[in-house]
Structures are given as structure tokens and as C-alpha cells.
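To keep things clear, I will list the structure first and then write my remarks on it.
A single protein chain has been omitted; all remaining protein chains appear in their positions.
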Amino acid sequence: MTLQSGKIIRAGIVGASGYGGGELIRLLGGHPHVQVARLAGESKSGSRIVDLFPHLNSPGVLEKVSDKEVWTDVEIVFFALPAGQSFHLVRRYIDQGTVVIDLGPDYRLGDPSLYQKIYGIEHGAPELLPQAVYGLPEWNGPRLEKTQLVACPGCFPTGALLGILPFLRAHLVHRTSIVVDGKSGITGAGRGLTLETHFPEIAEGTQAYKVLDHRHVPEMEQAMGEHGGGRVAFVPHLVPYNRGILSTIYMTLTAQATQESIDRIVDEAYKDSPFIRRVPSPPNTMSVRGTNNVLVYSRVREDRLVVLTAIDNLVRGASGQAIQAMNRIFGFGETEGLGYGALFP
Amino acid sequence: MTLQSGKIIRAGIVGASGYGGGELIRLLGGHPHVQVARLAGESKSGSRIVDLFPHLNSPGVLEKVSDKEVWTDVEIVFFALPAGQSFHLVRRYIDQGTVVIDLGPDYRLGDPSLYQKIYGIEHGAPELLPQAVYGLPEWNGPRLEKTQLVACPGCFPTGALLGILPFLRAHLVHRTSIVVDGKSGITGAGRGLTLETHFPEIAEGTQAYKVLDHRHVPEMEQAMGEHGGGRVAFVPHLVPYNRGILSTIYMTLTAQATQESIDRIVDEAYKDSPFIRRVPSPPNTMSVRGTNNVLVYSRVREDRLVVLTAIDNLVRGASGQAIQAMNRIFGFGETEGLGYGALFP
Amino acid sequence: MTLQSGKIIRAGIVGASGYGGGELIRLLGGHPHVQVARLAGESKSGSRIVDLFPHLNSPGVLEKVSDKEVWTDVEIVFFALPAGQSFHLVRRYIDQGTVVIDLGPDYRLGDPSLYQKIYGIEHGAPELLPQAVYGLPEWNGPRLEKTQLVACPGCFPTGALLGILPFLRAHLVHRTSIVVDGKSGITGAGRGLTLETHFPEIAEGTQAYKVLDHRHVPEMEQAMGEHGGGRVAFVPHLVPYNRGILSTIYMTLTAQATQESIDRIVDEAYKDSPFIRRVPSPPNTMSVRGTNNVLVYSRVREDRLVVLTAIDNLVRGASGQAIQAMNRIFGFGETEGLGYGALFP
Partner (left out) sequence: MTLQSGKIIRAGIVGASGYGGGELIRLLGGHPHVQVARLAGESKSGSRIVDLFPHLNSPGVLEKVSDKEVWTDVEIVFFALPAGQSFHLVRRYIDQGTVVIDLGPDYRLGDPSLYQKIYGIEHGAPELLPQAVYGLPEWNGPRLEKTQLVACPGCFPTGALLGILPFLRAHLVHRTSIVVDGKSGITGAGRGLTLETHFPEIAEGTQAYKVLDHRHVPEMEQAMGEHGGGRVAFVPHLVPYNRGILSTIYMTLTAQATQESIDRIVDEAYKDSPFIRRVPSPPNTMSVRGTNNVLVYSRVREDRLVVLTAIDNLVRGASGQAIQAMNRIFGFGETEGLGYGALFP
């Protein structure tokens, strides 16, 4: 992008009534180079932002998502819609030269037939897949800087891949016996009402779901494919707090390794990242709450390697990572709008 | 103060290892005109900040609080110590011209004999009391701007007074039958270990404490004295979340009043405040989480008036309000360093 | 009732798919004199109990609630339906001589026009109101023993009245300035899905609702009418735990009273109750979790009296108190099926 970094760009958000949308409004509201100019929603169109999000004193009203008219007064559009609801619209924005950052899953999988198998929907814009870049900035940064279409990683893949990739790339772990145990706060299930997320049903206990069958696995394995490949056994869990994913990653070493050498691999992988930090003791998800930060911890014992990563699922797992990608594309500082300290406790 | 607003001032924090201190570090870390230059603690001196607060990637180490040497390289010192531990030190900073903002209770009560009765400690610096200003910026703003010594209000008085004072001043409510039911998140009890705040003892229930006997009552009644006086029946409760105080204030009207006229009194009282907003439905404390914001709701029915205020006890109830006072004193914009959106959910 | 106390009676539950129904199944399942013989639901009819309540290994399937056929093989039917849904059905059970215990509000208010005003529904069985007994066993025990129709008190009235009535009866408090601040766990809002009870919206904060406008107030004031009358300012709150109501009751004394004399009034009022106990420090709702027990605490200061009561809203505030009423009616021991210790922590 050739925009000057001092410039203010105008942004639109489609699907602004969910938690991902709310976080985009909150975070972009503090970004020095972005003005949130347009907001649209589907079922909640016509609602005032302050009614949808009582914590945001925003004067706006949600427009209705329209297939007919696209916004021509924005440089970037964020999509925060479920799978398959925006193929036509995204194409129109791409065609008119607008940057599109999709927080949904539509452009994550390069293979449209795999997409159809996983999401049960025929892919409506396969011709866009080649130009979509998977928005994991620490691993795809250079490609991100040159794209017009970003597919933001899912929340669980973000936490898992940031812990796995350094070791895959280093050929240090057995590729087919990786286990990822994911523990997500309940916002990870979205703002839609379900019995599973009704407070009394989950507040004082925990529960796994989609055991060995979560849609995020093909996404993880595709990203691992760029670093030699691998398979993951993944079980996600709902844990009774609002925000945060702790990923407990179990790997088996292919050769002896000291704790120091393992730590060095993490440090080396993220030495240029302002967001990722290795910590000497197991991280609490609260230590990254509200931020785009990632804490990584590792522990070797004999041939076993456990890596823990802690992220905020709504920020690093969605809206914050999307903004980080935007910062790359427009040449802003990588931490612009994302420099807040975490809300601990 | 005659400092230029573009200037960077240097700040010190005494008592930096508790939750109030941690929030000061977090918030001042994002303040455009402040550099946190010195940090001291008592029992935790020698500890690294990052070990005390894993969410803050701060390189510093806590100095030991010293009675002998005072910092001469700071323009302002925040004290976050328990009652009675800093009389001598505060005096020395005042003497050398440093601004002192005390988050503790030592300078809140104007009458040293009342202080002794309530806190069981002889007041060690009664000569400073006349110059101390009670740091409720929306009510004491002009005096704040000219003082060198700020006594930050307690967390419960902040929430209660912001709801009561507009109606006391308007002579609209009976002064002796005010009831304040306070519901505080557990950070309000501090970082010290107690059985009451051991997770399993409070996580799945609620509990009152110091029924009709909390130290914050004399503080509330003193502040009410400036607006015609009044008495409060107050019961604080621990509620199982981390941050936030909801104050449910029950008052009796002295004359008929419509909902509109009541709302107008709130709007008028806070029309110049960038932080305080009236809301049309009962606020959730999460809507102000992590911020200096205050939400106010009122409801009239016959001769009964209920006012609800929601604050973050660590920010508006302590560190944020302290920074708001600092902004006033140094002529910074009132919201500098405090403009973040709330963490909801 | 002239049933022999060794006998097993057969019970039916109408509206068995909510939390109140689930607790009836759990508690009656451990009752030595009751067999749960019939279960019916509305929207969930056809569901297996074990699917509705995974903690209950019950083989049954919910029948459909029918207006046409009433069960003739049960001695007692518990109704746990919303307002206005069972007038016809209750009448048929009363007509055929079955004992009816209604956990809903239909028979709580003696005045059908007040019912219509509060619930917005014309009362469909006003001729039954004279025989309905308000099921607060410690206060209406003798009448309970002789009735065929019990109107179980609402959860908030249960907690409030048990704290207020001893002092009203003793003419010790001003009747028109009583304040009740209610704090309920989220099960109090039922099992129906709402945004307010979606985990992320309430888990890390608290919120008031129906300020000065809750349907339980007329019920409280009616019960107070039997002891000289009184008015209540009531604000309910949702607090993020599953079970329990803490009622903080603020009253003003009409004459001086010592703490000892106040305590004696509580002790005297409940000296015969196996469930109600006065405690010397403010109770935590967890201390009664899962039980029919009530803890009462009081504190006098000058002319102020604060009484705290802690109950489990699903047990003492609904299903347990219903079973206590049944025990009285059938001449079982008052604690039969209700003798469990509380789940603390």
C-alpha cells in the first residue's frame, strides 16, 4: 500500500452487532489512523450502537447489510459474519479496490472443496482464494503487506499455531502425534443464545465440545502444511470466564533437547514481534486480557514437550489480529491502536 | 500549576505491588504526558514488576520505600499504602514541592480525631489536612486544580456520592434516610490473602461485611456535609467478579418529582464531565470495566427514588480518579490516559 | 390429611423441564415417602429426563401437559408453570381431591384484580383463591396443614419476609420505610434463553432490573398485611453465581433496642423451625446451597436495623419449600427429603 502513514483511513464494519464487531469498534475507536465511518448489521440493523454495546458511547446506528450497494467512501471493510454470508459482497469490495479483512472462515481454506465439506456450503468466490492471505502476521507478514484480502485465523488456530509452528519448522517434533487441548472463555461461542451458554448451565463447571471434530482442525493442518505438515488431535472446551484461550500443546521430540534450546527456538521465532513474549512460568489468560498480546511457555521433560499459549480470543483471536493485519497493509506501526496493557485482574 | 501541557512529567509510585499500584503502572504507561520513573514497595521491594504483574512487560524492579531519602527527580508521587504508613514521607514530598496524590485514607477526613477513632491510629500530619483536597473531580474540580495534596476518595464513597450529591444539592431528598447498598468485585478487598477472598469461599455466592460499620461512611457523610448534610445506612457486599462497584442508592423524595425532572438533575450535574453518562436502563458494571467512566441510572416511583451508579473500583474508585486529579492539577486534558473503551464482555 | 406417615404417596409434576422442575425431581427422588410417578412438560414433552437433566439418571420421558386428561393415579401434583397457564387444570385436580402445590404466582395474591393488574392476565380461577394458603411454613404452618391448595411464595418474598415479619409483628420498625435489596443467582431468571442471562453478558459484573417495579412487591406487602402492614422499596439484582438469594433488609427502629433484644426476636420467631438458624456473622449464600435452610443475621446501630437472610432460591425459594409444605399436609416429618447438608464450597 502506498498510503501515507500519517493519513486517516476510513473503515467500515459489516456484522457489527456481535462480540467481534464490538471489539473492532472499541479498538478502532482508539486507533490514531482510522475513523470508523460505516457500520452494518443483519438482524440488528436499525439498532443504535449504544443499545447493542452499552459500554460504547457511540452515536451511530447500524445500517442494513446490502448486497446491492457497497460503501464507496471507505478504504477498508472488516467482515464479521458467519460462514457463507458475504461471498458476493466481498467480491464487490475487492473489485472496487477496497481492502477486505474477513474475520469469518470463508477465505481461510485454500481448497474450496474442503471448505464445502467442512462448512456444508458451496464456496461462492473460489476465484478470490488465491489472493487471500492467512492473517497470522508473525508468520505471513511479508505476504500480508501486499494483499488486498485477509482471511483472519480462527481463535483456536491462532493460539495453537503460534505454539506449534516454531517446532515444526525446526523439525524437532513428531508431526503426527500433536495434541492440542483448547480452553476458551465463553465469548468464543459468540453472542447468539444457546442453552450451552446460558449462564447457569456453564458457570460452575466445564465441558468439552466437538471432540476430535472441530472445524478449526483443517485450518490448523493447512497452516502446518507450509512448515512440513502435521496432524493434530484437538479438543476444545468451554471454561467459565469471558475472554481468553489457553492452548495446551503436547508434542513428542524427535531428538533430545534441553530446556534452553527449546526456549531459544521460541525466542528466535518471535524476536521481532512486539506482541509475543516467552514467559518463565505457565501464563494465566488474564495476563493478556483485552490485548493482542501472546504469552508462550514451554516445558521439556525427557521426550515430551508441552507448549502453552495464552491469548485473548476476541482480540488476538479475532479483532486485534485483524487490526494488526491492517496495520501491516497500510504501513502503520504494528502496535498502533493495540498498545493497551492487559486488564489484570 | 504552570507546567506546559506538552511537557512530560516524571512520576513515582509508592506502594506499587498491590492492585491499585498495578493499575497506576498500566494507566500511566499509556499517558502521553507522564513517564513512570520510580517505583517503590514495602514487603515486595526487590521484586521485578513483571513478576508482580505478569501482564505488564515492565523492566523495572521495586525500590524499597524509604523514610530517609525522598525522590527528587519526580514532579508527582502517588501513594498507594494502607492507613498511617506514610505521614512522614508525604510531609517531606509536600515540603520539597512535589505533588502528592494519596490513594489511601490518611487525608480524606478533615478532623484528625475522627481519623483516630475510625482508623485506630493517631494522625501523624494533621497540619497537612487543611490543604488536602478530596479528589472527586466533578465536585471539587476548581479546588483540585490549585492543590498540591490530593486525598483520593474511597471506592464506595466515589460510587455513592456521585449518585447522592446531585439530589442533596437540589434539596430533593430526605437527608437522614438514605440507604446505600454497595456491591463490589473482589479486587476491592485488595491483594492480601484472606480466607474470605480465597476463591472457593466466595466464588459461588455472595456475602455482606462490616454491616453498618464500614470506614467509608464518615467519609461519605463528610462530603455530604458540603451539600447540606445527610446520613447514610451503608452495607457493603463482596460479589464474585473481579472489578466493579454497583451502588444501589435508596432515597425518599421531599416533594413530588417526575422521572424527567430527576433525569434532568443528573444530566445537569454532569453535563461537563467526559466520564459520567446517564443511561436509560440499569447499568451493568461490565460496561465500565477498565475505565474511569461512570454510568448513572435513576428511577422514581411515588415518593421513592432509586439511583444506581456503576464504576470500576480500581480505576474510577482508585487509580483512574487519581490520574484524573493529576490531569486537572497539571492542566492536561481531563481524559488524557483515560480514554480507553470498556472491556465488555 | 389422614394418610399414614409410613405410606408412600405418588406425585406428579407439571412443568418439569425448568430448574424448579429439575429440583423437584432431584429432591423427591430422595424422599422416603414419595414416588415421582408422572412428569409432564409443554415445549419439551417427549424429551427424556436424562437429556433435559444430565445429572439425573432418570429413565422417564416427559408427557405432554393435557387439559383434557388429568392424572388419577397421584395424590399430589406440583405445578411449575408460568403465570396463567394452568387455571383449568388446577381446578380439575382440586375437584377430584388431589393436593395441588403451585410454584407459580397464580394463587399468591388474594385479590384477582390485583393479579390482573400485575400479571396482565385475567385470573381464571378466582373461586379457588379463598382456599389457597400462602406456603410460608414457619408463618402459615397450621393453615397449611389443612389445605388442598398451596401457593408457594416467590423466591424474593421468601427471603424478604422471613427477615421482616418478626419485626413487623413485634411493632419494632417503621412500616413504610423498609428497603429490601435482593441479590439473586442467575437460576432465578429461569432456564429460558435471554441476552441478559447469556454467560458473557453477566458473568463478570452485576446488574439491577425491574427497579421499584418487581411483581414480587405486592406479594410481600400482602403477607406483611397480616402482621400490621407495611411498604417495601425493592430492587432485585442478578449476581454471577448459580444459586442463592441474599436479601439485605434495611429497617428503622421505632424505639431503642439492643442487639441482644433483636437477636432474641429472631430466635423466638424461629425456635421451632428445623431449617432457620440465626448466625453471628453475615452469611454467605453458599452456606445454604442446595438446601431448604435459611440463615438470618441482624445488626443494630442507633435507630438502624439491618437484617440479612440467605436462602437457596431453587430450594427454599421454590422446590424445597414446596416439599416442606407437602410434608406438613401429609403429616410427614418436616425435614423428610430435605435433610441434606449444604454444598459449601
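Letters are used for the chains, namely A, B and C, taken in the order the chains are written, and counting of residues starts over at 1 for each.
Just so we're on the same page, a contact is a pair of C-beta atoms (placed from the backbone, for glycine too) under 8 Å apart; a residue touches a chain by one contact, two chains touch by 3 or more.
Just so it is clear, the model here is predicted, and its values are computed rather than measured.
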| item | value |
| --- | --- |
| Which of C:K44, C:R175, C:H214 or C:R289 contacts the chain that the document leaves out | C:R289 |
| Hidden-chain contact residue, picked from the options A:Y107, A:Y241 or A:Y270 | A:Y241 |
| Touch with the omitted chain, as defined above, among B:T187, B:N293 or B:T309 | B:T187 |
| Touch residues of subunit C, complete complex, unshown partner | 19, 22, 25-27, 29-30, 53-57, 187, 204, 242-243, 277, 279, 283-284, 286-291, 295, 339-345 |
| Where the missing chain touches subunit B, by residue | 19, 185-187, 191, 193-195, 197-200, 202-204, 240-242 |
| Positions on subunit A contacted by the hidden chain, ascending | 177, 179, 181, 183, 200-209, 211-213, 233, 235, 237, 239-244, 246, 248, 250, 252, 282-287, 289, 297, 299, 301, 304, 306, 308, 345 |
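Here, only the chains that are shown with their structure count from here on.
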| item | value |
| --- | --- |
| Chain centroid nearest the full-protein CA centroid | B |
| Farthest chain (mean CA position) relative to subunit A | C |
| Intercentroid distance (Cα basis), subunit B paired with subunit A, Å | 36 |
| Computed distance of Cα centres, subunit C from subunit B, in Å | 40 |
| Subunit C, residues touching no fewer than two other chains | 200, 202-204, 240-242 |
